[in-house]
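See structure below.
Of the protein chains in this complex, all but one are displayed in their positions.
Chain nomenclature is as follows: A, B, C, D and E, assigned in order of appearance, with residue numbering initiated at 1 for each chain independently.
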Amino acid sequence: MMNPKSFLIINRHSPYQTNSAKEALDVALMTAVFNQKTSVLFMDDGIYQLLKKQDPTDITQKNSAATFPMLEMYDVDAVYVEQASLEARNLNEQDLLMPVQVIDSESLRELIENQTIILNF
Amino acid sequence: MMNPKSFLIINRHSPYQTNSAKEALDVALMTAVFNQKTSVLFMDDGIYQLLKKQDPTDITQKNSAATFPMLEMYDVDAVYVEQASLEARNLNEQDLLMPVQVIDSESLRELIENQTIILNF
Amino acid sequence: MIFSLAIYGAPYASQAPDTAYQFANAVIASGHKIHRIFFYMDGVQNATKLASPPQDEADIPARWSRFILDHQIDAVVCIAAALRRGVINEEEANRYDKPSSNLAEGFTLSGLGQLVEAGIESDRLVTFGY
Amino acid sequence: MIFSLAIYGAPYASQAPDTAYQFANAVIASGHKIHRIFFYMDGVQNATKLASPPQDEADIPARWSRFILDHQIDAVVCIAAALRRGVINEEEANRYDKPSSNLAEGFTLSGLGQLVEAGIESDRLVTFGY
Amino acid sequence: MILHTINKSPQHSAISACLRIIGKGSAILLIEDGVYAAISPSPFHNQLCDLKIYALEADIKARGLSDKVLPGIETVDYQGFVALTAQYDSVQSWF
Partner (left out) sequence: MILHTINKSPQHSAISACLRIIGKGSAILLIEDGVYAAISPSPFHNQLCDLKIYALEADIKARGLSDKVLPGIETVDYQGFVALTAQYDSVQSWF
């Protein structure tokens, strides 16, 4: 196999309404399984995936946050949250269920230009 | 059968990206077949269904405008276009492929309150 | 009161199948009647019998089948929408020369007129959009 | 150059199947190679053999089957996404005790690793979102 | 008088479309992703005082919003949803 590529998985959609959140996370974990350099970015409604105290039992779904601990287990490089998206939703880091790197648009622009493969979800 | 109800079919989505436009129009025609009082409203991206000179042969789809003449044939009561949606898209009545009633939000509010059944698409 | 439901979203692409299912149960629990559940657009995917979701996820089509049979609900899948999207019963499989069928038990394929009729005959028609 | 394509949208719910098909043809016509086409999320519905659209509409799954066989393309349908949504081959039908199968000719069910591998092994991975 | 259901987050056009045409005496029920509007002051800013707004409890709880719901928004369970549809003359769904 070639040298590892860098993968960035971008999550722009909310959990529960569609299966996008779960299926995006499965891709992130799979890139890590392949020993690639993997990072994950949450922006727009994707931010909502990270909210504390989610409990979807009454809508008979699995907790979208249940697989987040796997990101660390599989050595996912970094988890980013776009500052503008957080602010637009009246939310801050204390509302999120795990430590993340809040990143401004300028740094985000740099981050994105340095990825080999960007997968949006 | 009871007295006819009044149906309003609202089209808020663009043609071609999804099948929503075609399947909404099928419902409008079917309510007319059942001799109900039917009207159709276009708002938001639904406005785009009415643009002149559509030619989707290169994307191997049918022209979404092809069934519009059927609306008249089936005695559909009225075709409305929301003024705010038209203006927001930098479009005017001359851009549309058939005569419609452009309606402001105030009149729209009245129209909607007087329908028995409103079906959004 | 007499309710009908229209469902436009597919499992996994939309929460409509979940919300509509909980709503349908609440209609019955509240002592109302369901005249018809109509599956249209991508909602026709609720009626497949070939889905095998993981054990810790709800089996949405199977859950509908049980609900429909338990409460003797008229569950109609729009035939035009279903043919386009590959949801067919044995009769249509024969007609279109297809090697198999996948419509789950309890569902009926029928025309769009059944949606309009449901709107006319019910006190409330509640739509669950994609 | 070596291309791979990822397709996330179902026919009728998304234009992705149309655009991706035209793009795939243009890749070949431009003298490039296609390493793999990967169908994920609702895109697995591209692989049903039970769709019977009206004669004046494109038969999207049949069109893929012909393209895949004509050009000997590796066309992979994510097995986890497909099982959830009711797209299965005979082997999975047997495993899950289902009465029939619906995967069209030319498509293979396989794991999500095939998407990541396509990203690693191709010069370009182009995604067609829902 | 109409019960309007909204199932999309404020990022989508469904809410603003509904607010442009909703009449006095009608009500909104936020369901699915629509409940994110229940924690965000902007979309209903000018209309909160005139409009009755409900939100579906199961969706609020699923999304971790229970502690954040704005005052003036009433939560209902699925049977409450059914009761609202019976109480109003008709139901219109925005999606």
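Rule of thumb we're sticking to: a residue touches a chain if its C-beta (ideal position, glycine included) is under 8 Å from a C-beta of that chain, and two chains touch if they have at least 3 such contacts.
Since the model is a prediction, treat every value here as computed from it, not as a measurement.
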item	value
In chain D, positions touching the absent partner	1, 3, 8, 15-16, 19, 22-23, 25-27, 29-30, 32, 123-130
On chain A, residues whose C-beta touches the chain left out of the figure	12, 43-45, 82, 84, 105, 108-110, 112-113, 115-118, 120
Chain B residues that touch the omitted chain in the full complex	14-17, 44-45, 48, 51-59, 61, 89-90
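By definition in this document, only the chains that are shown with their structure count from here on.
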item	value
Partner chains shared by chain D and chain E (touch criterion as defined above)	A, B, C
Chain pair, most C-beta pairs within the contact cut-off	C-D
Chain A-chain C separation of Cα centroids, rounded to whole Å	34
Whole-Å gap separating chain C and chain D, where each centre is the average of the chain's CA atoms	26
For chain B, residues that touch 2 or more chains besides their own	19, 117, 120
For chain E, residues that touch 2 or more chains besides their own	7, 32-33, 58-59, 90, 93-95
Pairs of chains in contact (touch as defined earlier), listed by label	A-C, A-D, A-E, B-C, B-D, B-E, C-D, C-E
